[in-house]
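Missing here is one protein chain; the remaining ones are kept as they sit in the complex.
Letters A and B mark the chains in the order given here, with residues in each chain numbered from 1 onward.
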Amino acid sequence: MTLLRQSGEPGTVADRARRVPGEEGIWVFVLGDMTVFALFFGTFMYSRGKNPAVFARDHAELHVALGTLNTVLLLSSSLLVVLAVQRVLAGQHAGAWRLIAAALCCGAGFVAVKAVEWTQLFAARKGVGSGEFFSYYFMFTGIHLLHVLIGLAVLSRLIVVTRRAEFTDKQARLCETGGIFWHMVDLLWVVLFALFYLVR
Amino acid sequence: MTPGIQKTMAISGAAFVLLLFPAIIMIGLLPPIAPMRTANEIAVFWSTNTGLKRVGLVLLLAASGLQAPFGALLAIRIRQMDAGRHSPLAYLQLVGTGLAVVAIIMPTFAFAAASYRPERDPQITQALNDLGWLPFVMNWPAATIQCLAIGFAIFGAVHEIWPRWLGYFNVWCGFIFAAGGLVVLFKDGVFAWNGLLAFWMVAVFFGLWFLIMSWQLWVSVAAPEGNSAAPAAPETARSQSQQ
Partner (left out) sequence: MASKTATRRVTLVWVLLLALTFGSFLVGIEQGAGFASVGALIIVGIAMLKVRLIGIHFMDLRVAPVALRALFEGYVLAVFLILVALDVFVKP
């Protein structure tokens, strides 16, 4: 941790200076979750192969523009979190909370857009029982949405932590760990977006 | 509480899983019968190998109780990680343990009823089959409550007994187990009670969780009371500031 405070840009670490980002245990969670989502992605692609016409037809009902907007929101929120964590790790955590708050707003925006999308779909009588494509869509994006909500809670906690004047190494690591969770949420959406909104 | 008793309680979790497996094979629950099967097909299922199925059910019922000592020791570990006089997470763990035993015996009773007079009206047998399968797969609160109690106990531990990765593993498992809660919405596909995600994925991690927690309980068995892990000095502990 203090190594980073000396160098600032950890881009030139020698092999002996390599470190696990965040708290080590978070990677158990992250890699596990990524694997489960990989299962989701695989089952989706398999079903799509079996029912190409139905999937193509139902896929057309999604609003690609809204999906793209959501992707932009999450990518931007991730950037803001990275910038905040960089400051925290460099010992300059004052003001970092504003970046995290902005990221939180982007995340809230994601939830709002999702609400709009889902309302439109429900109004068109599409639900979790409306055939394979939509059952996958609502299940997987729903589970992802749950991750987003948890992520928003995590970000809120990070705001509280980073607003403190005194700051320990342990808290800095907590920020990095929370950031990693948020990036995972972003990363999973990137694939969901591609599979549901882009692939025909 | 001697180390011997602790170790016995520790492996009761592994023993539960190792008995569960042959039991559900005997009952014919592996692979799960598809929700889309007609009442007649289900009646035929319950009418075949009835002797073996019934013995499996007896075994399943007996095995279910093994979760109790296992869960109780988990609660003790939580108590040991907490410093204060009151340990709400430990109580939460006990609630989860009780629910976990019920989570097995309730469907067992339904399957027992289905197996008891398989010559009855197939509609009734199908209803009993549903009454068995739905709670068997859907009963995630029992598991998730335990996982979250353990996970958060580890994250907030004053006395560090277990590694933090175990906390992350538990929280993640708790999430995974919740996938079973959706089966009432689906009669086929990956989220049905025989589905890849709601059943198979959950089943794999369900078994894995018991084995890993049994192992961790075993290796964390302390010497007889007097060890630093014991809550012997609540006053000192209370003065430590919590994050």
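Quick notes
One rule holds for everything that comes next: contacts are C-beta pairs under 8 Å (C-beta built on N, C-alpha and C of every residue); 3 or more make two chains touch, one makes a residue touch a chain.
Predicted model, so just to flag it, every value in this text is computed and none were measured.
Looking at the complex as a whole, the chain kept out of the display touches A.
Mapped onto subunit A, the footprint of the missing chain covers residues 8-11, 13, 15, 17-21, 27, 31, 34-35, 38, 41-42, 45-46, 48-52, 56, 64, 68, 71-72, 75-76, 78-79, 81-83, 86-87, 89-90, 92, 176, 179-180, 183-184, 186-187, 190-191, 193-195, 197-200.
One rule holds in what follows: only the chains that are shown with their structure count from here on.
Chain centres here are Cα means. That of subunit A falls 30 Å from that of subunit B. On the side of subunit A, the complex with subunit B involves touching residues 23-26, 28-29, 32-33, 36, 39-40, 43, 128-129, 132, 135, 139, 170.
Taken in their complex, subunit B has these residues touching subunit A: 163-169, 171-172, 175-176, 182, 185-186, 189-191, 196-197, 201, 243.
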